[in-house]
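And now, chain A:
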Amino acid sequence: MGDFSSALFALLIFPGFGFLCACALAFQWIDRWVTARLQGRIGPPWFQPLADFVKLMAKEDVLPIGAHEQACAALPMVSLAAVLTAALYVPVGGLATSAFEGDLIVVLFLLSIPALAYFLAGWLSVSVFSVVGGSRALLQYFAYEVPFLMAFAGPAMLSGSWSISRIATQQSQAVGMVLVQPVGFLLAFVGLIGKLKRSPFDIPKAKSEIGAGPLTEFSGRKLALWHLSLHIKTVVGIFLLVDVFLSGSFTGLAVPTALAFGVKVLFTLLALSVAGVLYARLRIDQLASLGWKVLAPLALAQMLAVIWIGAG
Partner candidate 1 sequence: MSRITIPIGPQHPALKEPLSFLLTVEGERIVESALRIGYVHRGLERIFQNRSYVQNVHVVERICGICSHAHTTTYCQGVEALLGLHIPPRALYLRTLLCELERIHSHLLWLGVLAEHVGFTTIFMYAWRDREIVLDIMEKLSGGRVAHAVNVIGGVRIDVDQEQVRLILARLDELERQIESFLGVIQHERTFRARTRAVGYLSIEQVRSHCVVGPVARASGVDIDLRRDAPYAAYGQLDFRVITAEEGDVWARTMVRALETIESVCMCRQLLAGLPDGPLAVRAPRRVPPSEAVSRCEAPRGELIYYIRSDGSDRPARVKVRTPTLTTLATLPDQLRGVNTADVPTVLSGVDLCIACADR
Partner candidate 2 sequence: MNIELMLESLRETSPTEALEPQAVPIDETFVTLPPDCIHAAVQVLVECFDLRHLSAITGEDTGDEIVLLYHFWDRHGLTLRTPLPRQNARITTLTDLIPGAAFYEREVSEMLGVAFDGHPNPRTLVLPDDWAGEPPLLRPEKRQ
């Protein structure tokens, strides 16, 4: 009984659904607030993401004629389910709901489901902007995914385990993976920007070009769920990056794990916001050539280096 209730607690409250939703809203606010501050504005109040979410949930839900109704209703749920499942295996401050050897691969796979759902959402909601946005989302997926995966292969091979928890705990006794594989960290960071479709890689939802991209025709509850799933994906992505690359100690002091984790997560979030503020959006062909001509070769070099070190 105790096991069951604690498992339920882990699933629903911490570090499960409730905690992730709270983080998603908080991260969204921090991101918007930091961006506003960097742009010389005041920014939204802290409850803004919550108000947005509640408002959207209570709005009329319409779809254009010709859109595939069941699919459009199911896709945000699929996306949400995938990121929530992925979150189970990503430890928060050293605590993982569950773990097994190879969960890194499963998580990376689950995290790419929202991208596919996003593409389908664009494809099935008939508006031209949605279709263009959807096809861009797919193209973008091919541009960032390979270097992103290869960047995560480095730490896994070095620590000899494909379990996120294991990689994290191994590091915490040694130095952070970011110092051993700085290139890998950078690639994972850039890949994450692409994965989360954040500025400057917000190509599939470029407001000034194609409206809101695949989500142009979504409204009300479906839009709210889409936003929630994409923001939880941001949370999981940041946690994953911190676990795999930043789990080590950097100060040499004995800081409580949870506190250290929180600081590192905030740092990553700030870095994401700053990157969004500093650059102009790239074009999809520019991103593709960046992905294949710069990021992928770098990732390959990183992997070869790891193999060589491991062998030597």
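In this section, a residue touches a chain if its C-beta (ideal position, glycine included) is under 8 Å from a C-beta of that chain, and two chains touch if they have at least 3 such contacts; residues count from 1.
The candidates were selected such that all candidates are chains of the complex that A comes from, given by their letters.
Bear in mind the structure is a predicted one, so any value in this text is a computation, not a measurement.
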item: From 1 or 2, the one in contact with chain A within this complex; value: 1
item: Residue ranges of chain A touching candidate 1 (in the complex, touch as defined); value: 35, 38-41, 128-129, 131-132, 199-200, 202-203, 206-211, 277-286
